[in-house]
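Only one protein chain is missing; all other protein chains are in place.
For chain A:
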Amino acid sequence: MTHDRRDTGLGDLALEAALRRVWAAAHGLWGLLATVDHKAIGRRYIATAFGFLILGGLLALAMRWQLSHPEARLLDPDRYNQVFTMHGSNMMFLFAVPVMEAMGVYFVPLMVGTRNIAFPRLNAFSYWVYLAGGLLLWGAFLLEMGPDVGWFAYVPLSGPQYSAGKRADIWAQMITFTEISALAVAVGLVVTVFKQRAPGMTLDRMPLFVWAMLVTAFVVILAMPAVVTASTALILDRLVGTHFFNPAEGGDVLLWQHLFWFFGHPEVYIIFIPAVGMVSTIIATFCRRPVFGYLAMVLALVGIGLLAFGLWVHHMFTTGLPRLGESFFTASSMAIAVPSGLQIFCWLATLWGARPRLAVPMLYVLAFLFTFVLGGMTGVMVASVPLDTQLHDSYFVVAHFHYVLIGGAVFPLLGAIHYWFPKLTGRMMGARPGRWECLLVFAGFNLTFFPMHILGLWGMPRRVYTYQPELPWAGLNLFASLSAVLLAAGFLLFFWNAWRSARHGAPAGENPWGAPTLEWATASPPPPWNFTRIPVVGSASPLWDSMGELTVAEGLRTDRRELLVTSVMDATPEARESSPQDSIWPLLAAIATSVMLVWSIFTPWAVVWGSIPIAVTLIGWFWPRGTPEDES
């Protein structure tokens, strides 16, 4: 073991040249396909997810057009049912969850000061599997085989008897794809956060966004098995004739709903918790002070993550479960207002003691507070059993969950894109179009969705492809549809702004907002190795408290990819560990997995024969390269 290949004592330029040799991806297509750089993959993930957002948005516009007047004929019932199923499945599984995880994939390693995510090949694999799942769903839709049983796919409607053809199978298999990719990312994030934090970043110095992603990753890991079980049982019912959900043969219809919502409710928090982390990050930076009540914020995040598993029955208040049991779930559902409220109070306290700079990310945070709090209030209403019997499955609920998902997650996300755009691209995102875009999105959103509360109270059920003129719904529906154009214009402006700024925006420099966290302690965009020297952290706001120069750790080797492993609690250095090279095998494994999964829609034998190529690719993936043992 010679010490001259360590970074100790090397000058910056020499060190960067050495790091470039081992960390940079190959040029050209091969490099793109084989890279395991969390930033390349994160960017790709984010861009793909936003692509699906556009597609899902177009579906939403088609639905708004169809509902803008009674007895419209733009979409026939078959098409409409595919469209709303696609919209929901796409937005939940292909946009919202992936985009939040993608933000974690890109920013968590930077924020904890490490050089790559843990299990980077698994991370690359997860992206390809996700992409394949998306292509499967949209390909099926284009072939008139899009699922048409709702994003919740209740049995028996989605069962073998009432959904002939392959539409429901495609839905169930798309779930499998996104489960695999979400789990892979979650595992990588947990290990990154626990074992790769910069020296000195004790748990109580971790940025709130990192905490949020950590909690989210655990929720993913705990929630996914339920939906894996459910969708597998559904596929078995459909493909090989089991009777899990067939009441005529002793199966149970409600079992599906329990399993689905045991996952489906936490799913909402998988989307919302990262957004909370984004809000905290933005507020801290633009108030120029840490968020008030760090410990309370962390406990609230953990509390939401735990409570998320105790609420699923509130999706089933009208199924005729015992009333006493239902009242318990009223209590637990309303209880989530407590940690959520606590967070809001802490943000308000932060704003109160500061003079916040109203840059575009902050404007989105304000839009978030207005909208999300309202959505939280209607959430408390639907948690009440008697009120829910009227509100459930009506347009009131459509309004409610768009308030919490768009207001509670998409607004913070758009703010976070503005905030981190300099880090993602090296350029600032236009502030002037940004303000307009925020205004349009905010106004368009509220004008579109607020009237739906009233429509629901006036008896309009969800998932109807049309309604009759003798019902008093036409006016508000037309109003909502016109407002949706405004909302779409806001999104269009956002995309145009991002597109243009990525090319012509003002160069950003390392830390344009004067932010406190480590991702701002490196170039924008960061080099493939993230940090030339691993920073050492002495507080929760290292860039504010270090007064200029950060202390750095030395001693990593420069002749191979290496990163620092630290202890879970205190982040004291424990070992140097090699980080995997680029590899084409994750892509090949993803292709093999996808082929097997799609094939198995048609015959159970695919599971047998399809496993062989997967095994081959996995052998290639893990083939030992004679890398020397890691050293302490």
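Keep this in mind: a contact is a pair of C-beta atoms (placed from the backbone, for glycine too) under 8 Å apart; a residue touches a chain by one contact, two chains touch by 3 or more; residues count from 1.
What we mean here is this: contacts and distances are computed from a predicted model.
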> Under which of the names "Carbon-monoxide dehydrogenase small subunit", "Putative hemin transport system permease protein HrtB", "Cytochrome aa3 subunit 2" or "ABC transporter ATP-binding protein" is the non-displayed chain listed in UniProt?
Replying inline: "Cytochrome aa3 subunit 2"
>> Using the touch definition from the top, which of A:Gly150, A:Pro225, A:Gly426 or A:Gly620 touches the missing chain?
In response: A:Gly150
>> Just to verify: which one of A:Ile221, A:Val380 or A:Ile584 makes contact with the chain not shown?
In response: A:Val380
>> One chain is left out of this view; which of A:Thr389, A:Thr551, A:Thr572 or A:Thr603 touches it in the full complex?
In response: A:Thr389
> Taking the entire complex into account, which one of A:Trp138, A:Phe218 or A:Phe345 touches the absent chain?
Replying inline: A:Phe345
> Which of these, A:Gly51, A:Pro77, A:Pro507 or A:Gly555, touches the one chain of the complex that we don't see?
Replying inline: A:Pro77
>> By the contact criterion defined above, which parts of chain A meet the unshown chain? Give residue numbers in ascending order.
In response: 76-78, 81, 149-150, 154, 156-157, 161-162, 247-248, 252-254, 292-293, 296, 318-320, 323, 326-327, 330-331, 334-335, 337-338, 341-342, 344-346, 348-349, 351-356, 358, 366, 369-370, 373-374, 377-378, 380-381, 384-394, 454, 457-459, 461-468, 471-472
